[in-house]
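What follows is a short report on a single structure.
With one protein chain withheld, the remaining protein chains of the complex are depicted in position.
Right after this comes chain A.
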Amino acid sequence: MSELTQSNPSPVRTQTRLSGKRRSSGAFRTPKEVRNYWLLLVTLLLLGLLASYGLLVYNNPVPVTSPSFIPVVKRRTVAIAAMLIAAVCQSLATVSFQSITNNRIITPSLLGFEALYSTIHTSTLFFLGTAAFVNFSGVDSFLYQVAAMVLMCLILYGWLLSGKYGNLQILLLVGIIMGTGLGSVSAFMRRLLAPSEFDLLQTRLFASVNNADAAYFPIAIPIVVVAAVLLLANAKRLNLLSLGREVSTSLGSRHKAGVIYVLVLVSILMAVSTALVGPLTFYGFLVATLTYQAARTYDHRYVFPMAFAIAFVIITSAYFIMNHVFHAQGVVSIIIELFGGILFLIVILRRGSL
């Protein structure tokens, strides 16, 4: 024991270089990881651009020389813009949400956005009839929906997180129960609808960028840009928050305030995305999971760009495949969930970890 005692506390010496390598606590372990990260990021962005270029011009029914070529491209640009907004919203919101909840198998959909979205639409149709339902589109309805979803979250967070026993687990549980409850209410109302009304409703409840109306963009884009910039600016604090309440508090963060701030931004992004293109339950989860495999770092400054690149590639290529390979318009969430689910399983089984 005495020998151990003597040999134990090593004399403190500082080596800035260890076997020729500079020692660093940066976001990546080796220069090779840094190179791989940038290579992958650039490749994914190029693929995304390629797919969106393809969506714009491929299989254009009119030749390039025709005067009606530009209007066709313009119409398609609206869809690309909607994809871009959905990609930013879903990727940033899901990654941030998973970091603050310290959990990588949940998504912000658990907070009940999608259930609320479908309840708003179903009850409009149910109580106010077809005419009101068809008219319930436009800038006003978009703002109402976003406001309703954000308001619901603020009430939920404000109430649940500020209380004495406020914690995230209870918040999530209440979110799930509210989501299920609202889902059942709207499912009940849907059963009482006439088939023609149901058909009308169904198109709006499937996520589709074709639901997006260019008239929403002047409002949606500034909101998303501001929320996204605030989240990016908050990246270093998010690194700390992802260590959990106790460690991040000990390191000087105001954990509860930090969590509420991020949750508000997440709810804004999710609300805009849901109101714009409809519910995309699996998409954000898929993007986040693939991001953690692609960007092997804890640092959100690097995780966020990668998440966006992956989200953009997935949604644009899914639309390209759906429109031009399967010649099926519309329901892209199916292909995202099918291919995404398979890819997800492959990644998990090969890595053996989340």
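Following the convention adopted for this analysis, contacts are C-beta pairs under 8 Å (C-beta built on N, C-alpha and C of every residue); 3 or more make two chains touch, one makes a residue touch a chain; residues count from 1.
Rule of thumb we're sticking to: contacts and distances are computed from a predicted model.
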Name per UniProt, for the chain absent here [options: "Acetolactate synthase", "glycine dehydrogenase (aminomethyl-transferring)", "ATP-binding cassette domain-containing protein" or "AzlC family protein"]: "ATP-binding cassette domain-containing protein"
Listed residues A:P195, A:P218 or A:G252, member touching the removed chain: A:G252
Per the touch definition above, residue among A:Y144, A:F217, A:Y261 or A:Y298 touching the missing chain: A:Y298
Absent-chain interface as seen on chain A, which is shown: 1, 4-5, 8-10, 12-16, 18, 23-27, 29-30, 98-99, 102-104, 236-237, 239-240, 242-247, 249-254, 296, 298
